[in-house]
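As you look at this complex, bear in mind that one protein chain is not there, while each of the others sits in place.
A, B, C, D and E label the chains in the order they appear, each numbered from 1.
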Amino acid sequence: MEQLINIVWVFLASVMVMLMQAGFAVLESGFTRSKNTNNVLMKNLMDFSIGSLIFYFIGFGLMFGSDSNGLFGSSGFINPVSLGLYADTLSPEVFIFFQTVFCATAATIVSGAMAERTKFSSYLIYTVVISLVVYPISGHWIWGGGFLSQMGFIDFAGSMAVHAVGGLAALAGAITIGPRIGKYTPDGKSNAILGHSIPLGALGVFILWFCWFGFNAGSSLEAATYVGHIAMTTNLAAAAAALATMFLTWFRYGKPDISMTLNGALAGLVAITAGCHIVSMPGAIIIGLVAGFLVTFGIEIIDQKFRIDDPVGAIGVHMLNGVWGTLAVGLFATDTPVVEGIRGLFYGGGLDQLIVQGIGAGAVIAWVLVTCFITFNVIKHTVGLRVTPEEEIRGLDIGEHGSEAYPEFTLKH
Amino acid sequence: MEQLINIVWVFLASVMVMLMQAGFAVLESGFTRSKNTNNVLMKNLMDFSIGSLIFYFIGFGLMFGSDSNGLFGSSGFINPVSLGLYADTLSPEVFIFFQTVFCATAATIVSGAMAERTKFSSYLIYTVVISLVVYPISGHWIWGGGFLSQMGFIDFAGSMAVHAVGGLAALAGAITIGPRIGKYTPDGKSNAILGHSIPLGALGVFILWFCWFGFNAGSSLEAATYVGHIAMTTNLAAAAAALATMFLTWFRYGKPDISMTLNGALAGLVAITAGCHIVSMPGAIIIGLVAGFLVTFGIEIIDQKFRIDDPVGAIGVHMLNGVWGTLAVGLFATDTPVVEGIRGLFYGGGLDQLIVQGIGAGAVIAWVLVTCFITFNVIKHTVGLRVTPEEEIRGLDIGEHGSEAYPEFTLKH
Amino acid sequence: MEQLINIVWVFLASVMVMLMQAGFAVLESGFTRSKNTNNVLMKNLMDFSIGSLIFYFIGFGLMFGSDSNGLFGSSGFINPVSLGLYADTLSPEVFIFFQTVFCATAATIVSGAMAERTKFSSYLIYTVVISLVVYPISGHWIWGGGFLSQMGFIDFAGSMAVHAVGGLAALAGAITIGPRIGKYTPDGKSNAILGHSIPLGALGVFILWFCWFGFNAGSSLEAATYVGHIAMTTNLAAAAAALATMFLTWFRYGKPDISMTLNGALAGLVAITAGCHIVSMPGAIIIGLVAGFLVTFGIEIIDQKFRIDDPVGAIGVHMLNGVWGTLAVGLFATDTPVVEGIRGLFYGGGLDQLIVQGIGAGAVIAWVLVTCFITFNVIKHTVGLRVTPEEEIRGLDIGEHGSEAYPEFTLKH
Amino acid sequence: MKKLEIIIRPEKLDALKELLMDNEVKGMNISNVMGFGSQLGYTEQYRGTKFNVNFVSKMKVEVVLPTEKAQKIIEEIKAKLRTGQVGDGKIFVYAVEKTIRIRTGEEDEAALG
Amino acid sequence: MKKLEIIIRPEKLDALKELLMDNEVKGMNISNVMGFGSQLGYTEQYRGTKFNVNFVSKMKVEVVLPTEKAQKIIEEIKAKLRTGQVGDGKIFVYAVEKTIRIRTGEEDEAALG
Partner (left out) sequence: MKKLEIIIRPEKLDALKELLMDNEVKGMNISNVMGFGSQLGYTEQYRGTKFNVNFVSKMKVEVVLPTEKAQKIIEEIKAKLRTGQVGDGKIFVYAVEKTIRIRTGEEDEAALG
């Protein structure tokens, strides 16, 4: 009976996470130019489709198969149900479904950062690599019984395992492919390249915020009295981050900036994801406030100092706040209705947990950056990563897909 | 175990109510002009963020803290979990989460009625007031053990507590701020100011209709055999109201009007909210039909007779039908699978319940109008409620946020 | 207790299916021209409203009332709750609610195929006929204890009962009404008439994919350990179909086509619906791959060979793949965690099940085509099915509803 | 015949239309253009990057009319559409050599009728 | 050289394009305008308030061509684009003083080539 409740719970959480694909699709297309909209949407559709198949056959086994030296899983390929995971408290298929939609989320993050210039065929290739190898391996370390989980590394719903992994791959991709034409002036000044539809962007953020309750609370993998705690920390962190971002942009730019504030809400959600079960409400709020600052300054610095062109702010949102959320566990962990006995630095627990979190973050950062830089560079020097300048100017919708997103509307350009 | 089922139930209902923010955001932006879209979206994002924080720290205590003379709650501030409400059948955090998303709904309603002319900073101020004081106090009367609940006032899911409160605040706001430039000709004729995207409006209504099943059925606060009854009354009322509105506009204007019909569906949903558990299916249909009439004539009269400019029809939808739904309990209450023993006028129960409903409605109307008129007038005469005429003509997106919603599209004006 | 879990489960699945209305509304409006957008949205709103009322009073009784010769149900009219169905394991109202949203789905499918030229009043009439008679009768055969269910016909979640019925009605409608002006050149060449917003189309598909988990898994009508199996087959089939469509269009047209690929994902979902509980994961993938081929070639052939003008591809998606999914049960059925003992042709079960599936498909095809051709022709020769050419050229939004979907945007035509 | 090309603020369109109709002008075309002149654009920001929008929205009204009418209409526009603030717009006058009404083949003044 | 400014119903664009190409016109521009003329607009409604849409969608085709060609094309347009119903549109003819092709610097007739 309890098993049935768990199944209902985790199943519905899974489908909420699946809906994140809709959220990311409209968010990313809203934050890019209309001449690339079909391409953005197609990439979102395809990374979910490809990821679903590949993760089923290979990725799941690498992540949750029987542990090999703490490094990767090594069983359950082709037929992951045979592993029989969670057969008593849930059901293997529900667990696989839940993990599938998580994997797809990580893959989707990359597409935004490399939008408006990446060849579609190359996109498909690196999506395969991420779903097949990159995500499952570090996922094994954290959730699959690998060395980080053995060390006591805590990442409840995936600030590191999902968001930072996606964000780091996005970083490697954005650096390797280089900025969009016209993004930086010859003397290095950053130009604003506006997204074409803020309503799509905002709808995406509201959908994602909704889905995140499935993402975080569902990671309990069981119906439990404590899931309300997770919902509240998640919501308070996001609200605090959105507020902080709004006031910060107001203060710094003279007016409250909507597109940054939308990123701010997501930043709070990413940051609370690792510790949503182990921090208190005020802790969650502080984590959110810091996320708001991080995303605002982070996106600025990535863009203006490092001249890394990330059209939708994926690196600032997912990488920076994924890492921040991971470390924040080491700072804010305390007794909650969910877990007891682990305390972070600010709650008298000393540096122990923080160090573990730091090691985990470092290991994952190294893993993802190394594998992804290799992947992107191999693609770049073989099939090519980037469309031609002519195609980029005219737009990838015509170039890659032979169609337009809004064929009836008159555009200004 | 039963507790776990309840938690799954109420948690998922809560996240559906949370998604109403997406529904309202796209509905309100679709029904207003594109030059104010970013502003509308930003307000929706912010009232949810601010409301989440403020309701947690103060509002919840005022609403559900230990009762003070039937007027307000007086405990549980800062740490509302400490009240331990529903600890046995649910969990305090899930209950707080559920109540938080309800509060945010009430606050959001106001933004539509005052759209396209309100200063963003002033909006933030009155959102704080509504989430902090106005909503929690009347909420206490109805749901928190206050004098109305002691009297037997019935408002199952908040026709009065949420929608009428939001609609009344919207009325006070729209009157205080005055109509948009160009809305009325010098001789008092009303001009149509068209919303910029009916698809966004329709998407919003479909999302809201979906969310309403969480809103109404979730208000059971427990998984129960009777929730199907609530779903059916909710759905039938909405369907009847949409149909009535469509035929009415067809009959009166010569063609079935889409934007009014969309409002009609919402009107039915608002009207059934108070009595969804206590009326029969035919009762629900009649309540819905009346709602369709009320919203059509109501919006016309508010606009053309009273010259109150409400861009999205929030007053007609939420205030009129919130009050109607509240009174309808006194007319249509009957034995259902949910409750027995209370009967309205039409089911042989005499005037008793109707009078209680009337008193409740009157008390809430007085409370909200008085506090909100004061609030809006104080704002008006201090920081100012309205943007300059120049800014209003150019649009609040440029004026308040320095950005455009659709920077690439050519607009007709 | 188990009943409560079932209620939570089926209730939430129902509301997910209800949200399909949002998915279809935005999908269909995205895939048609902006001058007909309000009309498309209005039709979606109205078929759900009308269907909800009519199915409650009449349709449900025809479908689930006590069986009359295996042909139709004959009790439970006006007050379907009185039938007391599923009173022990679920609740009659939840079951009615679940069935209502299914009925509305079938009705909605038709609107897309007849879009951009059908009179609104005639649309309302045939929606009534479909919800009142067509869908409930064949539904009775399949799910209501009628002759097909007695024969062992398998259609778990409605490839035939919902999608093929909708798709067949769409076929009859599209043939009867004829193509849109300008769709075919005098010498019979097909012209592309582009949809106005791919983002709306893509959002619709993502929403529908999400909702489909409620549609298929919820058809269990009970919380069960096996629902994960259903989720996985559903997801894998959709992913495989989307992939197959993408590569097929890439191969055939030179570039991967987004609008067809979106249709492809839906085709996979439709095809897996009948057998999602009874096929293995590899079986699901093959069903999906075939669906991708079927939809691509099917839509081409329907359009270019048969010159049937179906603006959104509803016939190719729902009819072809509904039938394919129904037959596929006879090919791929095998032992799964959900059912055992039935085997299709490819799993050594011989032709038995396939023949039953074929008979069922044939019966439903005959029933729907006959009743729908009669319906559409009666309408055509009485009130008229089609708007005037002038109105069609100017758009149905102005003609039928006196309004525009995007009044502020400059359009190219 | 002359063509007047009148560049105005969008919010003045109704007033101009009325003025033209009072003068029994039989037809016109409107389109939206982005204008650049003494009236400055404004600054927008996107994620913290400020940028100038140099062009402001203007409405362009084109009307072809008999030469006699032109001067009177110009005077009226100067009188009635002026706000006195930078950005009121301009009138450009061009010679039209010929006008044909497609429906009837009528030419020149008759075509304008 | 002349410029023809041809105002037509949007649905006639393809026919006009074909006609111009048959006459070996080498280039043209199209844009969409809102027209006002004898053809009436229509009434819309929004939440019960009726209002008139006075302008109807028209297509404006601008083509610059050698003077000799202009008359023939005008005749053909009159013959082929006429529906006979109000709203068929107008042709306005202007003198063009000079044409330059940016790519080559060629002028006038050569620039049109």
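Throughout what follows, a residue touches a chain if its C-beta (ideal position, glycine included) is under 8 Å from a C-beta of that chain, and two chains touch if they have at least 3 such contacts.
Just so we're clear, the structure is a prediction, and the values are computed from it rather than from any experiment.
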Original post:
The complex has one chain that is not drawn here; which of the drawn chains does it touch?
Top reply: A, C, D, E
**OP:** Looking beyond the chains shown, say which of C:S49, C:T249, C:T371 or C:S403 touches the absent one.
**Re:** C:T249
Subject >> Touch criterion as defined above, residue of C:S66, C:S121, C:Q150 or C:N191 at the omitted chain >> reply: C:N191
Original post:
Touching the missing chain, which residues of chain A?
Top reply: 393, 398, 402-404, 410-413
Original post:
For chain C, which residues lie in contact with the unshown chain of the complex?
Top reply: 190-192, 194-195, 249, 252-255, 257, 259-260, 263, 296, 299-300, 303-304, 313, 412
**OP:** Quickly run down the residues of chain D that touch the omitted chain.
**Re:** 2, 7-8, 31-38, 54-55, 58, 60, 74, 77-78, 81-95
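Please note the rule applied: only the chains that are shown with their structure count from here on.
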Original post:
By label order, what chains touch chain A and chain B together?
Top reply: C, D
Original post:
Which chains lie in contact with each of chain B and chain C?
Top reply: A, E
**OP:** Kindly point out which of C-E, A-D or B-E repeats the B-D interface, defined as over half of the contact pairs being the same residue numbers.
**Re:** C-E
**OP:** Decide which interface, A-D or C-E, involves more C-beta pairs in contact, and give its chain pair.
**Re:** A-D
Subject >> Whole-Å gap between the CA centroids of chain D and chain E >> reply: 18
Original post:
Can you list the residues of chain D that touch 2 or more other chains?
Top reply: 32, 44-46, 50
**OP:** Hunt down the residues of chain C that sit against at least two other chains at once, touch-wise.
**Re:** 1, 5, 8, 12, 197, 402-404, 406, 409-413
**OP:** If you connect every pair of chains that touch, what shape comes out? Choose line, ring, star, complete or other.
**Re:** other
Original post:
Which pairs of chains touch each other?
Top reply: A-B, A-C, A-D, B-C, B-D, B-E, C-E, D-E
